[in-house]
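Please find one structure pasted underneath; my questions will follow.
Omission of a single protein chain aside, the complex is shown with its protein chains in their original locations.
Chain nomenclature is as follows: A, B and C, assigned in order of appearance, with residue numbering initiated at 1 for each chain independently.
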Amino acid sequence: MIPIQPPAASSIAEGVDKLYYLLTGITLFFTVLIFSIIFYFMVKYRRRSEDEVAPETHTSMVLELTWTIIPSLICVVLFVWASALYVRNSRPPTASTEIFVIGKQWMWHIQHPEGPREIDELHVPVGVPVKVTMTSQDVIHDFYIPAFRVKKDVLPGRYTSLWFQPTETGTFHLFCAQYCGTSHSQMIGWVYVMEPKDYANWLAGGEKTESMAQQGERLFTQFGCDSCHVSDGTGRGPSLAGVYGKPEQLAGGETRVVDESLIRQAILVPNSVHVPGRQPIMPTYQGQLNEEQMLQLIAYVKSLGSQERNRK
Amino acid sequence: MSEHSGHTGHVVPVSTYLLVFFALMAGTALTTGVAYIDLGRWNTVVALAIAVTKMMLVVLFFMHVKYATGLTRIVILAGFFWLGIMITLSCADELTRTWEINPAGWGGIIPFLLRLF
Amino acid sequence: MSTATADIHDRPAESRVNYLNASYGIKSWLLTTDHKRIGLLYLGTITFMFLIGGTAAALMRLQLIEPQGALLEPETYNKMFSTHGIVMVFFFLVPSIPATLGNFLIPIMIGARDVAFPKLNLMSWYLFITGCAFALVAILSGGVDTGWTFYPPYSSLYSHTPVVVMALGIFIAGFSSILTGLNFVVTIHKMRAPGMTWFRLPLFIWALYATSLIFILGTPVIAITLFLLGLERLLHVGIFDPAIGGDPLLFQHLFWFYSHPAVYIMILPSMGVVSELITAFSRKKIFGYSFVAFSSLAIAVISFVVWGHHMFVTGQSIYAGLVFSVLSFLVAIPSAVKVFNWTATLYKGSISYQAPMLYALGFIGLFTMGGLTGLFLASLATDVHVNGTYFVVAHFHYIMVGGALMGYLGGIHFWWPKITGRMYPDMWARVSAVIVFVGFNLTFFPQFVVGYLGMPRRYAVYPAEFQVLNVMSSAGASVLAVGYIIPLVYLTWSMRYGAEAGRNPWGAAGLEWTTPSPPPTENFEVAPIVTEDAYNYPIKQPRDYPNAPGVAHV
Partner (left out) sequence: MSEMAAHGAHKHPPGFAHQFEDMAQQKEASTLGMWAFLVTEILFFGGMFTAYTIYRELHFESFVTGSHLLEVKFGATNTYVLICSSLTMALAIRSAQTGKRKGQIIFWLILTMILGALFLGLKLRFEWYRDYVDGIVPGISWAYNGPHAPGVQMFMCFYFFMTGVHALHMVAGLGILTVLVIMTARNKFSPEYYAPLEISGLYWHFVDIVWIFLFALLYLIGGRY
């Protein structure tokens, strides 16, 4: 038996599949329609003698408008449906578990905030929304889990993200779907969806590692960030406690929400995002941090935010 | 050969050429001078406005578009229109990436439209 | 006047002076400014390039019979699909109909002696073969492994293959496209015969006019983009370099600004051909002339504002995604209008099924499927799943092979008697048209399924569960190959041994059928004056198809 459908194992899959069936239906309907009409005409109006003269038929405005308007209406419906679904699928639920992914030729390096790292394997709990934040160390990759119907390019120099909520346990393909060089087709792996209990065991097992935030905190001290970014705001730089996830007014007049990208930008091109009332004196850390350390620092800044919230 | 006048083309008087020439020289001086005055973001607007004016002068007089057929004008406009498409739609991506997705789903369209103005 | 015509006609073709026997020798071809000869120069060149691209495709399909790869190292496989894509897109499909049939037919169809700038036309061909030469050098020195899309930073900083040489080849061939488009636009604007108003033009001319606009407006952008890419590769610093704040996605914007319209460069001329074929073989005026004509222009214009649908999952802004999605749906409408009008043209026609008509009907069916599967990709939510998989591969092959190439073959078969003055064996042609249709569907339909299952494109090895569908696809490809080789054989054969065609073997309307086959150097014995609309069936000129296929056995 030839498979015709991939497993549908995330909360996103159902909606995408429904739209897919609708589109398949439309495609089949019009293909069959056009083919049948052509075949019917082919037989009915075949040339019966060499001297046959075809009667003249006149262009009908009604017909022209009909077959302009009906496809237009179908397109409007499809656009609205598909876009609403897409906007919904693009927005991670606020209480998502986070996982970080670094793509490099030709492997997936995956890091859990609790500390464990894996290569080409991703363990996630079932029934919990998971947000994946991704970056690439070299070329463009693409993080693709067909069973979840999610896909996003992984770019060097910035963060992209996607989210999914697995709905059944099992083992599913993880592919790189953007051509990335010689072993592109071997940049594949497995996603293991586990019962939450098993997942907790898996996290606890293996060698003990520090959490990403703890590693980030060490970097924060090691690179001397803490000498300016003092938590009570008296340092030369602004306090970073509680900034994550909140809108921040920048010196250029722009207001941006502090997210992974903004923190990254602040570390690499500090002057481009400095806050009003502070001197733009922070040096760039371009070339001093690898992608993994960057993510750890970000995790640390994020953890400062949640500590703040917890205190309140 | 009744189209004779048509294909020898319009002879522009030297005085017009000179007038346009001096306007272009003055425009260059002006745009250079304005750059030394702090107008904030308006420096960009003024510099581009002067550049566009200079371009119009060159196109209309030196390139004889003032005396050309409608077809020529359509061709030129098409060029700029397509350039406009390229810039606008590329910017539509590059400059809206940091905008957040509004949690209200379709409501996300509204701030998008508002920010266009 | 009529006696003169009869005289000319009574003499056998060889004794008449035509563009083929007006002068002899290699030099007379290499220095020709005759648009018909230049068309044939292109025909030879792109056929050669097609064979290269086809060989690469054959090797790919062989490789994919086995999940672990039957034939090639991944590195070689990557070079094969890159070669296939680059050669087929830039050196075969883009010039296919415009540079061969377009060059040959535009002046004849509008009643002109030649294109507006014959020397420029020849220069275009020289630029094109120079581009081909660079591409061949790149291929022979190992080939590039970037895919035809050349996405940086892989192509600019990581690939170890001759990217710059290949990019230069495309850059130069691009200027050939630009000059060809420019020539066509000016020719169509300024060289029409007396009485040939815009709304009497054959729809093939409208389609090529729209195509030429894309050549002029789109090609320079790919040229500058590849130029910038080449500089970045040579200097190791440039404007797509993330290390200095560059955005690799900007390359994709500029690339697709051309490369999406380029899809319409490939399909629009085929649509024009199909309009000619459908009318000729059903002896009917086209249904909705102005709708078909303006839909060509609409497609050309809209094609420039939809490119972002290639980038829905690349990290493009969600807002841009929404804009590009709605614009992408827009292009479906003129395409649908065309399909319905062609179908309606058949109504109450007097339909015969010679080989060109079979290709045309095949085109309509396959283009319908290709177009409709495009809706999956314009729909944001489903695109996320199928983007970058074999679904996309199948979709664009339905458009480019099922559409563009079927149209090209149909056009070649239709005008072959005009070009060479000879008929080909119709039975073989019909058989090969059916083989192409069957082989094509067998090759590419399974790819829709395997794409939906999640198999990414550009995989040299793949998980075993996709094998059945891949084997089906490879089997289909071998059928398809047979379907392409047969015409190559009998068309070559017919150049020497084919029966004489006469000036109008199909009983078709159109200025090109009023002049002898092959036409004289300046196209017409008498400069034509046009007094009637296109497709004015039944035709009034004397019937002249002594050896036409289908006459004996109907």
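The rule we apply is simple: a residue touches a chain if its C-beta (ideal position, glycine included) is under 8 Å from a C-beta of that chain, and two chains touch if they have at least 3 such contacts.
Please read these numbers as outputs of a predicted model, since none were measured by experiment.
J.: Where does the absent chain make contact, in terms of the chains shown?
T.: Displayed chains contacted by the hidden chain, ordered by label: A, B, C.
J.: Touching the absent chain in the whole complex: find that residue among C:250, C:297 or C:434.
T.: Answer from the full complex: C:250 touches the omitted chain.
J.: Quick one: say which of C:117, C:158, C:294 or C:347 touches the chain that got left out.
T.: C:117
J.: Tell me where the left-out chain touches chain A, residue by residue.
T.: Spelled out for chain A, the touching residues are 252, 269, 271-272, 284, 286.
J.: Need a quick check: the contact residues on chain B for the chain that isn't drawn.
T.: 1, 3-4, 6-9, 11-12, 14, 17-18, 21, 24-25, 28-29, 31-32, 34-39, 43-44, 47-48, 50-51, 54-55, 58-59, 61-63, 68-69, 71-72, 75-76, 78-80, 82-83, 86-87, 90-91, 94-95
J.: Residues of chain C in contact with the chain that isn't shown?
T.: 1, 4, 107, 112-118, 120, 178, 181-183, 185-186, 189-191, 216-221, 223-225, 227-228, 231, 234-239, 243-247, 250, 253-254, 257, 522, 525-527
We take it that only the chains that are shown with their structure count from here on.
J.: What is the distance, in whole Å, between the centres of chain A and chain B, each centre taken as the mean of its C-alpha atoms?
T.: So the centroids are 38 Å from each other.
J.: For chain A, write out the residues touching at least two other chains, lowest number first.
T.: Within chain A, residues 87, 90 contact more than one other chain.
J.: Would you mind listing the residues of chain B that make contact with two or more other chains?
T.: Expected reply: 101, 108.
J.: Spell out the part of chain C that touches chain B in their complex, as residue ranges.
T.: Residues of chain C touching chain B: 189, 213, 217, 221, 247, 249-250, 253-254, 257, 304-305, 307-308, 311, 315-320, 322-324.
J.: Per the contact definition, I'd like the list of chain B residues that touch chain C in the complex.
T.: Going through chain B, the ones touching chain C are 71, 78-79, 82, 85-86, 89-90, 92-97, 99, 101, 108-109, 112.
J.: Sort out for me which residues of chain C touch chain A in the complex.
T.: Listed in rising order, the residues are 74-75, 78, 145-147, 149, 151, 153-154, 158-159, 242-243, 245, 248-249, 282-285, 287-289, 291, 313-315, 318, 321-322, 325-326, 329-330, 332-333, 336-337, 339-341, 343-344, 346-353, 361, 364-365, 368-369, 372-373, 375-376, 378-385, 387-389, 449, 452-454, 456-463, 465, 468-469, 537-538, 551, 554.
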